[in-house]
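The structure appears below as structure tokens.
In this view, the complex is presented without one of its protein chains, the others remaining in place.
In order of appearance the chains are A, B and C, and numbering begins at 1 in each one.
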């Protein structure tokens, strides 16, 4: 198929290249000139402006957005005047599913199709393929089949339409919530072993043993083994963990639906906690202990 | 009554003085000479050795131990040869209730009574009285009534025999588990308000408002208000919170009994977390995120 | 002062009566005729319509809303045409503070003052007074001083302006978050004791002992002791705990502010969990265990 990839950052450029390798015609645009030039060097068809990029597409047009969540609306503002009824816009980024639902309604009013596609796979997707969770009208998704078959790990696996508009990003949100929980479980387990100094364990060896035959074997374990191989003591790495939105959305959604999800919730809270090096709560606890028991306060 | 207080630290000396004020004859002993001297200056009858202290007591003897949990057994080792059948030993400290059960059996074999008394009230107990949770044989506890009536906030309130040997320290353990949870709830609430800078709130004022009429009014809130009055910004206080055993025992007991106690448990874990400034788990999480998503690692 | 109380449910009627006892002139309105009649019998001045109620007030008018959170906007819709610049509306209910901020702006545009007053004290407030956390312009709050002095437990305690519009309901939200955590801490502690059958403990006795001198003494403990006195085994009470909004708002706020608040969060999640008697997550866990280990599944 012929399509445009809007946003040629790490994810967008890799996906464009995977589509190219799969025999698709891929136009690309990014507001940054260096990103455009690098993409051109990888064989992606680059025009100097968004207008020219869209104008180069055959009708009905297919436009895949792979942009940061906070510029999706402004990207849509720029795109809409350039599109015509029957065209399709795909949001492959990490948008909040409720926004995707509203955006779908907005585009539908202009006669456009909107498809929300949760994309997992990270930097490994170029080589191994991406897991794609797709929301939108069945017919609109159907038309895009060749694209999904190329991006996914295999034509018949790793992708699917999971429901109406919003369902794709909803599923990706849950995916990331689960990911937080799994990551935290591994991190805690390795931290306990690391602290058990009497056994003098080699954590990377343990990770490797578990990769075959164990109940916890998983891609995250493979990556953990790799990280431990490169840097067994985690030297030079600050104990500081970002979160990128989906975790908090999952926690909020669970509460909205009255589902108790303690592990996903605590894995988010631990990330918040990792970024506090001067917790007011803990200082107040120390002060309270001093108040009632005369317990010593550590100076800080 | 006439009794010996073994251990004249902050708690023991205060309790001895409260008993003294209540008209009891209080002998005291502490292995440290300064503690003995200070106690003597408060009117407590001091002998130079444990032997002499015990020898000064009328029979049947009453000995109250107020010593650190890890020297209870060695204190008992020293005491036992000095005591005779019919004497009573009270452990008023924070012993694990299972040890108290075993110690009670040990003393029973020597014809001695053992009473485990969980004591709450901290540095305020001298003035306000102590809350006393007492375990042991009913008859042995009965005899000590005048002592408990004096130590408690009032003769008929704030103390009681809650069950057989061990039940006193069990109850105190649970008390402290609840205390951890309450403290953490307050600490979190004030930390959220502290972070909400747009309202420019005065946390000490809020604490004071809540002290009258609110659902959260409590002694811990009174102390929190006091701590915030003395040091509104918690300046110079490290975010470092000790725990003294009962919290972890409560968590272990809950799990042994198959009771899910998430709040008491998380309040303990937050204390452990407060003492980690270089979490291996968090470093590994950051490394994993870099592995799959190329997310930047903060240098540390 | 002279004011109207709109909403004569349990809270509104009691507050109106406390104001009456304090020498204020209190007009009252409720859409339900029985509530109006009962209020009239307690001495509150009742008019048959909202219009007549407001018309009876001297200018500038003071109107206190004590209505369910979900009818505040419709109540304001009805009130606004009846009010004039300089009048003041107080929302004493459990509104989300962000809505209070927006409502304050809406009323300001009409020249009206809006005061958000978080109210704690429940059914006991009539006798003991209410804890009042007040947000709004300083001048508008100042004028209402006599009202707050009467509603609070004492003229100079238990109430205060904590910040600009919204700050009152924000503070009440945090108060309730803390309340959730404290309640859960007590509930867990008593549940562990209840399960420890070998000690045959009397939970109501333990609660009573703690009420004097202990670190956990608090109004919630007083109520717990009362509940255990009335119904020691909690007979006939379903293990089903509602939540009324402030808890989830506190959890969401903490996450928005990047504050880790594990205890308040888990106390909310436990309430959600209490209302699940057929957890899909737990079924799936049982199915997974069967998949990898052949572990037996309990039929359900």
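Here are some notes:
Quick note on the criterion: contacts are C-beta pairs under 8 Å (C-beta built on N, C-alpha and C of every residue); 3 or more make two chains touch, one makes a residue touch a chain.
None of these values were measured; they are calculated from a predicted model.
Touched by the hidden chain within the whole complex are the displayed chains A, B, C.
When the missing chain is restored to the complex, the residue among B:51, B:137, B:202 or B:276 that touches it is B:276.
Only one of B:90, B:207 or B:266 touches the chain withheld from this view, namely B:266. Touching the chain that is not shown, out of C:64, C:159 or C:186: C:186 (per the contact rule at the top). By the touch definition given at the top, chain A reaches the unshown chain through residues 120-122, 125, 128-133, 135, 152-154, 157-160, 162-164, 166-167, 170-171, 174-182, 184-186, 188-189, 191-193, 195-196, 199-202, 205-206, 208-221, 250, 253-254, 257-259, 261-264, 266-267, 269-270. On the side of chain C, the interface with the absent chain consists of residues 10, 122-124, 183-184, 186-188, 190-191, 194-195, 219-220, 223-224, 226-228, 231, 234, 236-242, 262, 266, 270-271, 273-274, 276-295, 297-300, using the contact rule stated above. Residues of chain B in touch with the missing chain: 215, 248, 251-252, 255, 258-262, 265-266, 268-270, 272-273, 275-276, 281, 292.
One rule holds for everything that comes next: only the chains that are shown with their structure count from here on.
By C-beta contact pairs, the most connected chain pair is B-C.
Chain centres computed from CA atoms place B at the largest separation from chain A. Centre-to-centre separation of chain B and chain C, using mean CA positions: 33 Å. For this pair, chain A with chain B, the centres built from the Cα atoms lie 48 Å apart. Rounded to a whole number, the gap between the C-alpha centres of chain A and chain C is 39 angstrom. In chain A, the positions touching at least two other chains are 262, 266, 270, 273, 276, 281, 292.
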